[in-house]
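After this line comes chain A, so read on.
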Amino acid sequence: MANLLELRKVTKRFGGLVAVNQVDFTLEPGRIVSIIGPNGAGKTTLFNLITGIYKPDEGEILFEGRSLVGLRPDQVTARGISRTFQNIRLFGNMTVMENILVGMHTRFRASPVDILFQTPRFRGEERELREEALRLIRFVGLRASPDELAKNLPYGEQRKVEIARALAARPKLILLDEPTAGMNPQETAETTRLIRRLRDELGITVILIEHQMRVVMGISERVTVLDYGEKIAEGSPEEVRRNPRVIEAYLGRGVAIGAIA
Partner candidate 1 sequence: AAPATPTPTAPPAAPAATPTTAPTETPAPAVKGTIKIATQSPLSGGQAALGEGLKNGAQLAIEQLKGPIEALGFKVELVPFDDQAKPDVGVANAKQIVNDPDILAVVGHLNSGVAIPSSETYKDFDLVMVSPANTNPCITDRGYLTVNRVCGRDDVQGAVGAEFAFNELKVKTAFVIHDKTTYGQGVAEFFRKRFEELGGKVLGFEGTEEKANFDPLITAIQAVNPEVIYFGGIYDQAGVFFKQAREKGVNAIFLGPDGMDSSELAKIAGDALVTGGGMYYTSVAAPPTVYEGAKKFIEDYKAKFGKDPEPFSAQAYDATAIVLKAIEEAIKEAGGNKPTRKAVAEKVRATKDFQGITGVITFDERGDPVKAKYFVIKVISGNPEDWGKNQLVKTLELAPPPFTPELKAACGVK
Partner candidate 2 sequence: MIGAKAKVWIERVQNGRSLYLVGVLAYILAALLLMNWLNRPGLRDAVWYPLVSALAFAAFLGSLLLIYYAPLAGLVKGILGLSILLVLLPFLGVRNTFLLEVATQVGIFAAMALGLNIVVGFAGLLDLGYVAFYAVGAYLWAIFGSHQANIAFGTNRFPLEPEWFFLFLFLAVGVAAFTGILLGLPVLRLRGDYLAIVTLAFGEVIRVIVNNLDKPINLTNGPQGIRPVQRPPLFFKPWLNALGIRLDDPTLYALYFYFLVLVVIGFAIWLARRLENSWVGRAWTAIREDELAAQAMGIPLVRMKLAAFATGASFAGAMGMIFAAKQYFINPESFTFMESIGVLVMVIVGGMGSIPGAIVGATVVTILNLQILKGLSLMLNKLRQAGVVIPILNFPLSQWPTQLEPAKYERLVFGILLILMMILRPQGIIPERRHRMELAEALGREEAPELERLPAEEELPPVIPAPEVKPARD
């Protein structure tokens, strides 16, 4: 099957620092894959490259066979890629519902004329999408009221709103940056189930950045490991878990390293 996403020798530098170095990456549709690696390995930067927030210094990024390089973030979103942010970036002073509606921005078809004269088309669309937003709220398991301001929600709930907002655009590919950070084990388990449902029920392809091994090992079909911007391993969760380089750089040996002397 054709690749949904393909990165060819992508490099990104910040001054002298090479944050992403000659990374190749391919992804078939309908998969859940993870990217792991030590802090500062370049994982988030990779997401930023795909979504058009950064421009790669070298290399090519193809989505459904077409290049993404040079597109603005909103154009990338319009192509069908949504994301969540590592440091939550909700519209704090908008309600949960409004956040999700903003996520649907690319799907509104009503023209300004429709809006001004409140044509049936505008009203129908508004009603439909609001209903869908409510379904999404239910789907991600949000307990909060849709009319609560986003910034007043606890951390875990905010993460869920972010996911719902990303889903609102009906993406083909969703990029999740540490979706379970700040969640307790129970919530983490919930979110893990949610991610699987994204793929199984909605058919969305998922790339996941995570530090919680329980999540990574539990749902990913393939794991890519970055270190210092380079891909140091790739394979099934089991293969990666046993890779000595990965253990050395990332997983640790399960004992405290004598860092404090």
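Candidates were picked such that all candidates are chains of the complex that A comes from, given by their letters.
Definition applied: a contact is a pair of C-beta atoms (placed from the backbone, for glycine too) under 8 Å apart; a residue touches a chain by one contact, two chains touch by 3 or more; residues count from 1.
As the structure is a computational prediction, the values presented were derived from the model and not from experiment.
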Identity of the candidate that touches chain A (this complex; choices 1 or 2): 2
Sites on chain A touched by candidate 2 in the complex: 1, 28-31, 51, 53, 72-75, 77-78, 82-83, 85, 89-94, 98, 101-106, 108, 110, 112, 115-116, 118, 122, 126, 131-132, 134-136, 138-139, 145-149, 165, 169-170, 172, 199-205, 221
